[in-house]
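Only a single protein chain was left out; the remaining protein chains are all shown in position.
Naming follows writing order (A and B), and every chain is counted from residue 1.
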């Protein structure tokens, strides 16, 4: 068992217009924790030339088992897709170790024991 | 020497109530740089059903030598643990390359030289 590939972080940059829809979709899937932060950007994320600082995007992040990442990515793309520039991106990053503070212990695959 | 495993990023999502305690602990340990951002969330991070947007969490991030990561993780968990839902999570992500802008150079293990 390679603990280094068990978890990953899914980061999505989506338009603020799509944020609520994405959140609802993830909740319906039972995704157990997401964080949301508002960010400014340009290029893939918004209109480069207008540089309208009020055209904000939202960054959604969640940590998940690697095997669930693909489903989460597809759900985000389904919910956030409009076909227009500014739809944003989704990235999956490897996570070496993952811990739940309430349990004060590292989370390993199929291990829900608490100390 | 594999430079690709020398550094990592420690990301913690903690309750705002625990933030100051975590910061103090990290400073006492001599952690040389952290960033803090306030985020919204649900699930592991806050009460899903209330969706109280004012129940914010804080994201703490620091880049560190991989060998120091475990100690930092334990310090964050000690400082942020209450045993309740919403205590948050800690994740360690691999970093391929790490640079200090002041030195304009990549930081390699045991290398504190400046250009």
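The working rule: contacts are C-beta pairs under 8 Å (C-beta built on N, C-alpha and C of every residue); 3 or more make two chains touch, one makes a residue touch a chain.
Nothing here was measured: the structure is a model prediction, and the numbers come from that model.
Residue-level contact of subunit A with the missing chain is found at 8, 11-14, 37-45, 48, 57, 59, 69, 73, 76-78, 80-85, 87-94. Although one chain is not shown, part of subunit B still touches it, namely residues 7, 9, 23, 27, 31-37, 63, 93-102, 104.
Rule of thumb we're sticking to: only the chains that are shown with their structure count from here on.
Per-chain CA centroids place subunit A at a distance of 18 Å from subunit B.
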